[in-house]
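Before I ask anything, let me first share the structure, which is written out below as C-alpha cells.
With one protein chain held back, the other chains of the complex are shown just where they sit.
Take a look at chain A:
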C-alpha cells in the first residue's frame, strides 16, 4: 500500500493535473465523474444483493403473501383466504398470551441487563487490578452456545441437587421450584439470560467509559467534584448515548426470545406454559402443526409490534437529545 502511495508521489507531482489520464497508451480513459469514484461499483454490490434478494427480500414478500393463504405443509395446496388468518389471530387467546409473555420477559430482562452491566462496567473501570480477569469473567458466558448455557442451567436449577437451591440453602432460604413452579418459570429464563448476555452490554459500557477523556475529570477535580458527585454529575450524563444504544439493542434482542426458553423446557413452554414466547407459538403453529399461512400471519403482526417499539424508542431518544 505504502509503496503504491510513494510511487504515485514521485511520478505525479500534481495529482490534479492528470485527470485526463496519461496512463500508457491512453487505454484507461475515465468515464466516471471524477477520480474519486470508481467504475464497476455495481459488480461489487451485486453478489451481496443477489443473496440478499433471495434470502431476505423475497422471503419478506413471499411470507406476506403466505399470510393471506391457508397454506399447509402436508397437503401442499394453498387456498386464498384473504384476511382470514389475521381475523382468526385477533380472537386467538394463545397469540395474545404468548405476546404478553414476550413483553413481560422483555421488561423483566432489560432492567437487570442494563443496570447490572452498567454497574459491572463502572466497577471494572475504576482501574482495579486484573482488568483482564474481570472482563473475562463477565463476558465469557456471552460466548457460549445457547445449548451449552441451557444445559448448564438446567442442571443448576434442579430442585434437590441443583447448585442454585444449594446456594439458597446456605443462606437459609427455602428451595425454589425453578423448573416446576409456574410462578417462577419465566424468572428462570430471565436469570439464565442475564447471566448469559450481560457481558455484551458490559463491554459497550466499558468502551464508552474508556472513551471519556481524562481531562473532563481533571477539570471537575479542580472544581472539587469527587467520588459519588463525580459519578452522578459527570459520568452518568456522559453515558446517556450509550444507555440509549444498550436499551434499544436489548429491547429488540429480548423481544426475540425463543432459543433459551424453548430448550430449557424442551419445547413445552414451561410449567403451565408460563414461558412460551410468541416466537415459540409461531414455531409450533408452522413447524409442528404445519399451519404455515397462519404462522406467517402471526410473524407479521409480531414484526409490526417490533417496528412500533423501534419507532417509539427512536422518538424518545430524539426528544431526549433535542
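A few notes on this one:
We adopt the following convention: contacts are C-beta pairs under 8 Å (C-beta built on N, C-alpha and C of every residue); 3 or more make two chains touch, one makes a residue touch a chain; residues count from 1.
In the analysis below, contacts and distances are computed from a predicted model.
Not shown: a single chain whose UniProt protein name, out of "Nitrogenase", "Lactate utilization protein A", "OmpR (DNA-binding response regulator) superfamily protein" or "Multiple sugar transport system permease protein", is "Multiple sugar transport system permease protein". Note on the undisplayed chain: of the listed residues A:49, A:115, A:183 or A:312, the one touching it is A:49. Per the touch definition above, the residue from A:89, A:239 or A:279 contacting the chain not shown is A:279. Of the candidate positions A:100, A:182, A:266 or A:315, contact with the hidden chain is made by A:266. Within chain A, the residues in touch with the undisplayed chain are 1, 4-5, 7-9, 11-12, 15, 18, 23-24, 28, 32-33, 35-45, 47-49, 51-52, 54-60, 62-63, 66, 119-120, 123-129, 131-148, 151-156, 160-161, 163, 166, 169, 195, 197, 200, 203-204, 206-208, 210-211, 214, 226-227, 245, 249, 252-253, 255-256, 258-259, 263, 266, 279, 282-283, 286-287, 292, 295-296, 299-300, 302-303, 306-307, 310.
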